[in-house]
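Every protein chain of the complex appears in place save one, which is left out.
Our next item is chain A:
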């Protein structure tokens, strides 16, 4: 092992050295000297010739040596070895040229410092093109709204003479009269301007319709978008900013093909999305690697305002440089950095959140009438007598005869949300600093639910010398999420379960009985709080040295600290009987406090070497090599006490020491990697790239630690071929790509290979004499042979641009994960849990399409973005494991498929019931009929089948945006197709465990309503409660995900207040959803009994101010 490692290192270092030597030799050929100076006419410059007879080549060289002139000629036309005779030893350049011209048919023309050589007897022998008088010109470059654009390159057409606009968009340049200036800037269209005799100009640049010249962030570097050989989706900050999302992961929803983001909760602080890139790759952790400025971080830690760009690396070619953590794709986030000049930005929005959909629960009378139906349907007497019902109707609502709308009681209609971000930019040529402060505040629709976040970021770049750059980033975050101590799930569960004929709040203001003490409002409002506070800090120091213009080295040290503190105080709530006086339930029996502190420290050291060099204007070779080591230690300690006589003092010391509990532990891991990338670009036509990463991880036993992850990709830019030049105008860009690579997944637990004795804890301890004694036991079997999970991915893609306006990207991929860690079943007689073994195989394949169209009609700019992706997920091999339950992993089906009986509708007659296989309990017409798959006349576990999958197969997005004279709008639709959702229990089953029913259940089967949505009501019968396709619902949806309408005030209006830019906007998110999912539930519902915080719509107003 040790030897292998050493060998690898020697080998690598040898290759590094070879690489340097080759590069060094090559550079000597490539070196060229440039001479600058005032142009002098050739008739004024004297030169000396050493010989009378010399070759043409020698002649040119002699003159170039003594003067600043250079000869320009086509080597095909001129034979340098032709001998010429000279009569005099000294003379003006002109005189020698005339002499040569007479002997050789050559004609010379001086233009500035160059002398053109042509064979064309019709030209004068020697001519001098005299330059016009140069005039100074001043100007300003602005965008369509009059906002200055700094950094615009201004070049005199046909030359390299030029300048760059400053922070205020101003520039000045000396140019010849009647010349033309060309203005160019990334993201804007090039513009030519004939100067004439003006001395000041204002130039308005139009935003580019095509983004092909964009530079895209890739692993450990950047690449021009046209030169990408892998599948990378770049999301610019314009698509991210001003989106009213609490968690940054949600900005990825629908914006890029192949990226599926699912939001399973709307709870403030927990409303981030699960990101899946190109399907679900493994049975374990399939979250992508998220890197923020080169440091692995939770994406939700970053405020959307801080983000400059997001790149999603989807195929192996682009992700392999991240090796063992890249199997599920990589998301690279770059934060904003300082620019030259001083500016202050303020961005804010504020608005309200409302649930997208809520179920409607029936009132007290309906509940009782329907309960009577459920009782009589199974042959029982009605639960409520007619006499009672009529008294109830007359006395309602009152403490005796309540009609409680539990949802309205517990939940408010809307919750507030606001975000503020101030950033200050100060920069000179030498140093640039961007300080940013963000605050997010999100309220909840149930009591004691909120999320607050403060982000501080200070990104500085200092140019120590021309070649040495130092960057130092400081990031601090404090987030606080608050929820009731019982959890929001509890609150939503019970507000949908308790019937309306139970008392919520008595007329004297006390809590009514709820249900056996379970009372969503009491527990939410007075049941104590869970506070999850998190402190994050990331420091990122980078020192970069440019050895030459093509070689640079960089070192980085980036430690990360995470300090969460969770505290949960369960307070006692007292409920009362309907007389308002008799105490009933006292929940929980003892109040308690549990608290936990965690500290996680992560070290990240990295060295990078970058080479990029072009030879002969044809071959560009790039090399990035690096070394990285990361380690993390996580330690935690927890404390618990019961019985706080004074519940206002919520600190451990205020509680009773009897039954106190403590806990604490620590974990650690380390990863050491070498990685490299070689790119080769031939004439911008043929692009090749290879990546290699070698990771050694502490998570495996010695001998299995090392994983090597290679990738190869190639692209052909057909549009750059000469035979395509004729099609210019229609096909602007055309590129085909292919890639293959191998990736790993190290998120498999920290010590999967070893078996360790568990010390203490509820699984080991025992109480002797009422004193707890610590126990110890071995609980799981070890498998030393565990190795890396490996994902192989192949991608074919085509990128093209039509008319310079329509960008199209299409990809087809196959992604196969092998050696997935599975706990293969072992005989229970071993008394140990099964060890993990490298066994499973999962396949994902699909295609992606992205269209981006931009155009303008006069001052109206508009754009259309469409993306669509299809992914088919399939488990190929589970080594025969067939687990059961509602969601299963079965060979031939997607991961986490739903498993249950196949419903064949509802029984319509007793005869049908009698003729069908035996089902569960008391079955009658109106009950769900299950398919008897094995035909044995019994419905049992042999009739269970895979019935659906929660993984959306199709994901799509559509954005329309436009702007006109300061007004801008954007509309964004997003959706998924072919996905299933599943609800069970109180969420959707009528009278489940004696719970209540929803309005939608009124469409139940009765002899008069045989074409019903729901089965007959049957109290405490299990037939209709089995897991079956009946309770699975189509979860595909189309959503108006965001709408934004903004107005930017014209610049001249703002100048007196020194304001550069002011934009106000109205924005809405999740405004409506078209779906066939269960009424009252969002289609992104988790598989649950309905007890989750619903997804929210937001309506906000915002402001962007820049001065």
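FYI, a contact is a pair of C-beta atoms (placed from the backbone, for glycine too) under 8 Å apart; a residue touches a chain by one contact, two chains touch by 3 or more; residues count from 1.
The rule we apply is simple: contacts and distances are computed from a predicted model.
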Of the candidate names "SusD-like N-terminal domain-containing protein", "Multiple sugar transport system permease protein", "Cytochrome c oxidase subunit 1" or "NADH-quinone oxidoreductase subunit C", which one corresponds to the UniProt protein name of the undepicted chain? "SusD-like N-terminal domain-containing protein"
Specify the residue from the set A:432, A:560, A:677 or A:705 that touches the hidden chain. A:705
Hidden-chain contact residue, picked from the options A:420, A:668, A:787 or A:978: A:668
In the whole complex, not just what's shown, which of A:751, A:796, A:862 or A:1107 touches the removed chain? A:751
Given A:342, A:776, A:859 or A:1053, the correct residue touching the omitted chain is A:776
Contact residues on chain A toward the hidden chain run 1-2, 5-6, 9, 12-13, 16-17, 20, 24, 547-548, 551, 553, 607, 609, 627, 629, 631, 665-670, 672, 674, 696-698, 702, 705, 750-751, 754-759, 763-770, 773-779, 781-782, 826-832, 835, 884, 920-921, 940-941, 993, 1022, 1025
